[in-house]
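Every protein chain except one is present and positioned as in the full complex.
On to chain A.
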Amino acid sequence: MDCQECQERPATLHFTKVVNGNKTEIHVCEQCAKEKGYVSYDEEAYSLHDLLSGLFNFNSSSINKNSEFVQSQVLTCDNCSMTYQDFTRVGKFGCAECYHAFSEHLNPIFRRVHSGNTTHDGKIPKRIGSDLSLKRTLSDYKEKLQNLIKNEEFEQAAKVRDQIKEIERELYKGGGDE
């Protein structure tokens, strides 16, 4: 099978990408893959450089150049100062916080890359994982406490308050290194 870009070298990288909901097969040689931005330095990841810039162009060429587009240009991650524009150019996030900073624009990108998926369904870190469930219990207890106080059941409320303290101690102990 020849490379679909140069029609010269044999295609060695084969994958599908989703464009506007349609699956398109890509068969390219290593060289064209690099030149066209299908692969990044990462040996096995195909960078989304072209998908991202495609998405971006789509936005800018759409007839109603609405405020969302203008906004997205100045959207900046407070933690690492990467802008959304940087992100679409480089195709990489600068830090974990970028995911929150750019969140309103990300799901369409994730959908393209991950066959329509936007939510994680896999491993949860052991330590943070147990923290997550503790946090969930904590917020449940706090709600309970509010209700008890509202209903003037102070004896019960005192017990719940102790339980909350216990959970909080547990939570802070776990993440105590920093």
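Everything that follows uses one rule, which is that a contact is a pair of C-beta atoms (placed from the backbone, for glycine too) under 8 Å apart; a residue touches a chain by one contact, two chains touch by 3 or more; residues count from 1.
To be clear about the criterion, contacts and distances are computed from a predicted model.
J.: Given that one chain of this complex has been left out, which of "Fe-S cluster assembly ATPase SufC", "Transport permease protein", "Sarcosine oxidase subunit gamma" or "Protein-arginine kinase" is its protein name according to UniProt?
T.: "Protein-arginine kinase"
J.: On chain A, what residues meet the omitted chain?
T.: Residues 1, 9-10, 12-16, 23, 25-27, 29-31, 40-48, 52, 79-80, 82, 90-96, 99, 106, 109-110, 113-128, 132, 175, 177-178 of chain A touch the chain that is not shown.
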